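A single protein chain has been omitted from the complex, and every remaining protein chain is retained in its original position.
First chain written, first letter: the chains are A, B and C, and each begins at residue 1.
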């Protein structure tokens, strides 16, 4: 097992990794930017290095400073968390070159899955159903040909994409040229890679993903699915749950089977997530995330497995301590993302000082956060302040528990998504279960209309 | 089911009950003293009534004001929590006289179990093994006769006692007169009942208790045992866990069997706890607590049952929704009491303003508390600020998790038991499991000796 | 009362003060007396300071009142005829009683004075410490 791990991240996930390390008896090294000097992720680590000023490109994405901090402090491994350098194969390679174990899959797999077109091809080869569409298209004309072939509406997607960036819906041929230009420009700006591909746009599908764990000795298990269909118009997830509600048992079993098959086919190791679009009885592979996900706690709560500890154990060469038969979910879990943003104003991110912070507690509640009363929300990063997770015996009891937990939550100083999410939980359609990704955007659109 | 419940308590347990009610869709009415105006238990309730000034005798023990608040606000039930009026049969009777359901057992059972000598007799009749000793003794001479018969050391105990009050260890005949006088005076002052009985004093036994639930239709289940042997010299519990470590499986099964048998024998209803002293393979009934216990969360975490919700359901006349066969514990849970007291100074209670409050979070951690940054700790009540509970797959993983959780905890403004408990968790003897109630006092005595 | 408790009582009292619209309110609770004084709006906020300060500006109208508050939780039953604002009390008398579980808890004026505020109405539920009347002495 590792002696000391550098945590190449910030915020709640850095704290989450710190917890897993400490519970495994591993020392930790935090990195931080000038803007995060007072964050809890710095306070709780055994050592901490400032790696740059506020902007992420100069700090949390500063590979030389991060690797240097790991070497100076005598680390033997790096955990990248999610975002930042988590899916950067080059970072994983540089770490390896300096004798540091990267806690995640191999650079080759990261690369293959990170390139959406390659990932799709590999999945097709493994017999995984994928959305009808093209490989990389070289021009608007080529995009039009593909679109007409599979039929409008289509989705233009950046092959290097993620987080909804470099993605455009195209409902008619006339919209193509503008959509192509803006998606390409956005992809170029965000990922320095403007290549696009075309996919069939599903109408209001569900976003369902399957968590997998794979060790270096051929052990592969799934830990069930998560439903992440409650997404903002920007495609960012807001509420997630496990298991998916109102899902046909046959379809559920098929998703699990596809996930483990695909994991084996690409010789995947460590924790990963296969994202699918589900529409009626159709299942289409969307992408594979080669890292821990924000929403991993809902899976942890119903399976009783600590996914971050498993990541570390796998990276240290250990075999999974369990087989598929040992894994049984209990109950239902739901997560709400508490973001510093204004739901009344297109979720515009907010920065400032948190004057009051009271999180919920009691039975069945888990809170993952790096903020506290008096802490500063810098303007540079993701707006997530906390994840509140509720577990109950049934979906209904988990939702009721989450409602009371959000009612207890008090965050003052910046606008947050707390009250908005509490309202969503009370919505009849949400309560029935199984909403699609179009549910929240259309609800917001209806609200925005004058009465 | 009830429409509105008055919560006749304060602090974390009031909040705990508030949570259960809200998750069941029941409105809540809090009561508070002048000193608790800003407590979270007041803020989260749907309505709140000030029932008196700071001292508990004039507020949380003020039966007319509490019942009046329940009637004015249209409540149909009262939950007493623990402490204060929780085991006051008269209060339960007055509530019933005013048409309010008391969430707990019947007044007759509260009375019987509250009188230690009666409880012991009833248990003996039910075939439950009890500590060798007397019924009520009328004088020092009678106490001496009994003591000589069962052999020193003995324990003098107030029949109305609880919380270590009115209790004296007597190691030799010469100590008897003083011990008798002080125990009697203390019992008289604390409970207005100076009657004492004599019991064999076990040397360093374990304190193991069994949680039971019983409905009004004959349904009785146990939810395993808790080990509460880590007690301060004042006999107050400090660290509790479930299940008990290093306990012979046969002995465990016997404890569970005795508990359910006794519960049936006394026609007990609602949640209750049977406390036992365990020494080697000997088991002796100590007392039955006819209420929810402080340490109930360790049971909840390993059984996945919400005990407070079950209390409410039972009081509403529902049948238990499960049988013994449905109940299976998973993993190991441990609770640490965060008290505002100074472990370096005989646990002297501290009052004041909490300048900084940061509680732990993340996987496997539950926090039950009513305090927050800036809140005031009044001098009038129990010094408990919070309960931190950790659950893991094994005892070792739960302890490691608790160690990291206590490391994350930061409470400034008053002295607390956080660091002290963290030290205890690291003790080799504690780590081995199965310490007796004498362990902590003797560890403290060794420390106090000059080197 | 401890200092903490005095602070919370004072805060509660300040609410009644604002409602009643005068300058000073006083409440007695057993051995302790709390007086809350409202700063005039025209007075500048002055931090305590080493240099000698000018005398603090005073509000234009200064009135001094005793607040009679409830000792119990119950329902207010006003005296008949009801005490009204502006009324002069030329002797100590019962202003109302608060009914708690059928028991009559009298509320007395504790001497003579001028009734400047009646905070409650007939049949209103009140909690412990809730302001019932304000009497200028």
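Throughout what follows, a residue touches a chain if its C-beta (ideal position, glycine included) is under 8 Å from a C-beta of that chain, and two chains touch if they have at least 3 such contacts.
Here the structure is a predicted model, which means the values were calculated and not measured.
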| item | value |
| --- | --- |
| Residue touching the undisplayed chain, where the options are A:2, A:49, A:82 or A:359 | A:49 |
| Selected residue (touches chain absent from view) among A:5, A:69, A:109 or A:213 | A:69 |
| Absent-chain contact - pick from A:129, A:379, A:407 or A:434 | A:379 |
| Hidden partner interface residues of subunit A, rising order | 34-35, 37-38, 49-54, 59, 64-69, 71-73, 98, 351, 353, 376, 378-379 |
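The definition used in the following text is that only the chains that are shown with their structure count from here on.
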| item | value |
| --- | --- |
| Touch-based graph of the chains, sorted into line, ring, star, complete or other | line |
| Chain whose averaged C-alpha position falls nearest the assembly-wide average | B |
| Farthest chain (mean CA position) relative to subunit A | C |
| Subunit A and subunit B: spacing of chain centres that average the CA atoms, whole Å | 42 |
| Chain centre separation (subunit B, subunit C; CA means) in Å | 41 |
| Distance between chain centroids, defined by C-alpha means - subunit A, subunit C (Å) | 58 |
| Residue numbers of subunit B (touch at least two other chains) | none |
| Residues of subunit C engaged with two or more neighbouring chains | none |
